[in-house]
Every structure is written in C-alpha cells, then in structure tokens.
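Sharing a structure below in structure tokens format, with a few things to ask.
For this depiction, one protein chain was excluded, whereas all remaining protein chains were kept in their positions.
As written, the chain order gives the labels A and B, with residue 1 at the start of each chain.
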Amino acid sequence: MPIPLADLAQRVGAQLQGDGSVPIARVATLEAAGPDAIAFLTNPRYRGKLQSTRAGAVIVSPASANDTALPKLVSANPYAVYAKVAILLHPREAAPAGVHPSAVIGQGARIASSASIAALCVIGEGAVIGERVTIGPACAIGAGAAIGEDSLLHANVTIYHQCTLGRRAIVHSGAVIGADGFGMAEENGRWIKIPQTGRVVIGDDVEIGANTTIDRGAIEDTVVEDDVKLDNQIQIGHNCRIGAHTAIAGCAGIAGSTRIGRNCKIGGAALIGGHLTIADDVTISGATQVFDSIDVPGMYTGVIAPLPHREWRRWASALRRLTTFEGRLRALEGTARKEQPDTRPDGEP
Amino acid sequence: MPIPLADLAQRVGAQLQGDGSVPIARVATLEAAGPDAIAFLTNPRYRGKLQSTRAGAVIVSPASANDTALPKLVSANPYAVYAKVAILLHPREAAPAGVHPSAVIGQGARIASSASIAALCVIGEGAVIGERVTIGPACAIGAGAAIGEDSLLHANVTIYHQCTLGRRAIVHSGAVIGADGFGMAEENGRWIKIPQTGRVVIGDDVEIGANTTIDRGAIEDTVVEDDVKLDNQIQIGHNCRIGAHTAIAGCAGIAGSTRIGRNCKIGGAALIGGHLTIADDVTISGATQVFDSIDVPGMYTGVIAPLPHREWRRWASALRRLTTFEGRLRALEGTARKEQPDTRPDGEP
Partner (left out) sequence: MPIPLADLAQRVGAQLQGDGSVPIARVATLEAAGPDAIAFLTNPRYRGKLQSTRAGAVIVSPASANDTALPKLVSANPYAVYAKVAILLHPREAAPAGVHPSAVIGQGARIASSASIAALCVIGEGAVIGERVTIGPACAIGAGAAIGEDSLLHANVTIYHQCTLGRRAIVHSGAVIGADGFGMAEENGRWIKIPQTGRVVIGDDVEIGANTTIDRGAIEDTVVEDDVKLDNQIQIGHNCRIGAHTAIAGCAGIAGSTRIGRNCKIGGAALIGGHLTIADDVTISGATQVFDSIDVPGMYTGVIAPLPHREWRRWASALRRLTTFEGRLRALEGTARKEQPDTRPDGEP
C-alpha cells in the first residue's frame, strides 16, 4: 500500500521538499516511473531526465534539488535514501512459520518456532535454526550447522556440517558453504587428501550470491566477518578471512589462507592468490590478478584493453619481443651517450 | 531405429550422393564410426581421415565430396547438416506426462496436463508450467514463475519467483535464474541492500548451461532474447539485456546493466564490465576483458600468451618498466633529431 512522501522522508531521514502528501507505491526509473512511483538521480549525467520524468516524486542530491519542481527527498546520499525507500515500499514477504511436512529433520535439530522451513529441506542432526529464519525449498543443512536469527536461505542452498551463519544472512540458491578446502599432499606422484577439519564461520548481515562457494578450513576456520557482501559465483578458499564490510563482485576467486581487510571492494572476476594479506580499504579492479600482498590502501588495477583482433595480433607480437626492446634501447643509449650528454628523464640504467 | 540415408537427406535438406538405402543408426567420429554410423568432415585438415573411415556414410562440403566414394550427404554447411541428422538419430526421450507424487505443488499453480514434473520438485504458488514441459528431479520453481511450452529443465534447477522462460528452453542443472542482483548503497561504511524488484525474462529457444546464474533486475527486468545460447558457469548481472542469437561460452561474466547486441559471440571466461553497450555481430575472444562499449562489429581480443616461467619473469620485469621506455625513446629521438631529419614512421609525439 502506498506511503505518503512525508512519511517516507521521516522514516528514511531525508529532507522533504514539496508536497508531502503524494502517495508513493513503488520505486521506478526516471524513464518508466508513473505518478505513483518515486525515482532517483545519483549521476548528474542523467539530470536531463529529471525534466521529462512522470514520477510522482524523486530522490536527489542538494545539487540537483533545483532542477525539478517535483515533490522530492533531498539527501547528500540519494542512493542510500533510494535503498531505504525501496525496502519500505517492497518489503520481503514473510514466509509462514513452521516446518513443511515434506522436510526431513534430523535428530536433535533445534528449529525456532518462528522459523519457516520449506518443502523438501533436509535439516541435519543437531542443527540450530534461529528465530524468524526462512529456509527455502530443497536446502540441505548439515549436521551441527547453525543459522542465525532472521536469516533467509533461498532454494537449493547447501550448508555443510558445523558451519555457522550469523544473523540476517541472505544466501542465494546454489551457494555451497563449507565444502572441503583443496588440500592434498603429493607423494610419489599421487595425491593424499588432507581432511578439512575446520569450519566456515560467517558473521551478521552477510549476503552470499548464487552459486558462490566458501570452503571450510583445513585446521582452523574460514571466516567471513560482519556485513560482507558476496555476489554470485565467487570462490573463497579454505582458511581465508574476509574483513567486515568488504564487498566482492561476481566470479571473483580468493585462494586459500588469504586475508582480505575491512571495507575492501573486489571487482568482478578478480583473482587474489593464496597466503596473501590485503590491507583495509583496498579496491581491486575487475579482472585484476593479485599475486602479492597489498599493504597500502587505494585502488589497484592490472587489465589489458582489447583491440580489434587484427591489431591485437600485431600488438601481441610486439609484446612478446618486449625484452628485446630493452636491449635495443640500451644499445641506442650507448651510442647516443658517446655523442651527447645523457638526457634520459629517469633513473633507469 | 536406423533411418535410410536417403530419408535423412530429404529430412535435413542435404544433397544425397551414392547409395541412399544405407541404414544409419547413429552419428560417430570418422575414426570410431562403424558401418551403421554417419560421420562428418568440416575441417579440411582432417580430409585424410575420409580415406580410412569405416563409416556407413559421411557428411561433407561440396569441396570434399570427391575425396570419398562413401555414400554421403553434401551441403555447404555440413556442420548444420550433422546437427540435424544427430537430432533425428538421437531424439530426446520424452518424459512421461504427469506430476510425480513426491513433488510439492503450490496453491494456484497451473501445470499443463502434458507436462512432466519429476520427483521431489517444488512448484511455487501460482507458477505456470506449459504444455509438454519436462522438469527434472529436485527443481525449485518460484511463486508466479512461468515456463513456456516444450521446455526442459534438468535436475536441480532453481527459478526464482516471477521469472519467465519462453518456449523450448533447455536449462541445465545448477542454473539459478532470478537471484537478487548485486545492488547495495554505502552509508557510513556499511551496506544497505537494495531490493531487487525486477524479474528475469527469457525468450524462446534459449539454452542455459549448468551452474549459470542470471540475476533479476533491480527495478526493471533482466532480459535474455530469443535463441541465446549460454554455456556453463556464466554470470549475467542484473538489468542486462542479451540480444537474440548471441552465444556465450563458459565462465564468462557480464556485469550489471550491460547490453549485448544480437548475433554476438562471447568467448569463454571473457569479462564484460557493467553499464556497457556491445553492438550486434561483435565477437569477443576468450579471456578478453572489456571495460568500454564497442560500437563497431568485428572481433576483439586482449589476451597475453604465457611464457615458460623463467622467461615470463624477465618479460614481466620489462613490462613494469614500460613507461620508462617511452621516456627513453623520446630522449633518444631528441638526440637523433639534432643529427638527422625525422624518420619516425608514425605520428607519435
């Protein structure tokens, strides 16, 4: 049901400008919004769309507030205001409390009475499911695992034995928490599996995307701290520790025993090697490959822009000869030096 | 049961040369084929194998037709003829119509009487399952989702609420359609989740590989147009649009809000950044990373060939000094200029 704009302003802590009685039923884009919708502008590049939108209200920064006569919420962080408004207008539907009769519950499992266990779930022996937890269809929760209050697992999630999730977790379908880390010893050309005796321990307010995998520790635990956000298809190796508030985009891989700091941002398909330490407040660009620890906060990038294929062939050929360039430069510099004083602008030998 | 070669020729629209009465029971490789099998040659490099094959018949291009005396189907597109022949000889087994008693069907779900719902599926409330649809074991179909006629979902597929698949879809195990997009706003170093209120809308004749994930839109829908073919372990972010007839190979990632054109070919493990537009008829080579929109059709590549590790170390070291090379070149050119007229072959400063 619609909420008057003034109520929204108050509940999300934004400044109201204009008619606060406008009823708002949904969020929408500036282009698609109708009079019952609120839209938002965060990128000044799209300021022109403020003129043409049919939205009933908009969310803008102070700098854009004068660009529209529409009723509006004004905030220095319009994207956060949009997020809060969207949560109010599009609340998650609560699943009915109780255990579906087709679910299979192991001995000694403790399921809070307010929890909702959907059809065809398997809850392992001694697992603990907290208050108001929702577990979607066909999830498999291992023996002794624990799911914190108010968490939501979508369909087909797998949690291995003894792993624990904190409160308010959201786990998407296909995610696998607690599979064995990739540990084995080589002996005479054959592999000996190393039992993975640690767990995965996940803090509060963590979201885990579809088909993401987090391996259990070899001896000690793999740890994901509070408010970490993981997109889809991420792989986190055994014994990693992901610091609080860090966000990792889709398809990234973190090899075993690496520690990622707090408030980091790891781009999509980035790869971070094993046994590294990444400082707090580090941003790794998408597709960047990190094989050394990073001590200094900041943004790091290591990608190659594509070229039309024919140009790339010529470029790649030059790239392979790169080490010869250096020798040729030195030879030329030797020649030049005999003729001229050294004019090189840098300290290279 | 075997089909006479002449019948195959007629049904797939290829030209018959030689004895049309040969009964063909299966497709096989040139090396492994016996007299009941048909093999094919598309790469002229393997022309020699035409001489030694024990196949009962072959599929060849006009250019290779004279290289063998075997009965044959001749076509300018022998690979397409092979595909059609294989479909005739190896038809998909129809699953028995009906709902397995162990499946759990939500209230108001409409399941066509010719559809087949396997054991331990969960069909959400109000979902619509079309005629002749086959849903494999342990799939979870969300509330209000719709699966078009003649579609096939293998085991353990997850379709979130409200998402729709067109006709003749094939979805492989572990695929997740409609999980939340990775959207959140930052406020005071913490994340606020943005409800993902859009859907995934998938056209006709789309194939989706194992463990591929397609996220639902934040506000509007994520769209996959007709005849798109997606391999395994692909990630498609929220609000993407994938144009008709585009094929994407395994492990590729498409970040949010990107539009891929029609008839594109995206190589394996390619990464395409967010908010980009890729024109129709663009080919992206495997492992290539795209962070800018592409307006001009053609093939784009951006990979680095590996080297023996010791050579790579020397090469990588030179690569890190690349910016110094430029300064040194300029210095040398400054020296040379004083001696000689400019002989540089290009317009670089």
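Keep in mind that, in the parts below, contacts are C-beta pairs under 8 Å (C-beta built on N, C-alpha and C of every residue); 3 or more make two chains touch, one makes a residue touch a chain.
In this text, all values refer to a predicted model and were calculated from it rather than measured experimentally.
Touching the missing chain, out of B:Asp150, B:Asp215 or B:Asp231, is residue B:Asp231. Here the missing chain is touched by one residue of A:Ala9, A:Val22, A:Cys264 or A:Ile284, and it is A:Ile284. Counting over the whole complex, chain A has residues 102, 104, 120, 122, 138, 140, 142, 156, 158, 160, 174, 176, 179-180, 182, 184-187, 189-195, 197, 211, 213, 215, 219-220, 233, 235, 237, 251, 253, 255, 271, 273, 283-285, 288-292, 296, 298-305, 311, 314-315, 318-319, 321-322, 324-325, 327-332, 334-336, 338-339 touching the chain that is not drawn. Touch with the hidden chain on the side of chain B covers residues 26-29, 32, 77, 79-80, 82-84, 86-87, 90, 92, 100, 102, 118-120, 136-138, 154-156, 170, 172-174, 205, 207, 209-211, 227, 229, 231-233, 245, 247, 249-251, 263, 268-269, 286-287, 303-309, 312-313, 316, 319-320, 322-323, 325-326, 329, 332-333, 336, 339-340, 343-346, 348.
Quick note on the criterion: only the chains that are shown with their structure count from here on.
One simple way to say how far apart two chains are is to compare their mean CA positions; for chain A and chain B this gives 25 Å.
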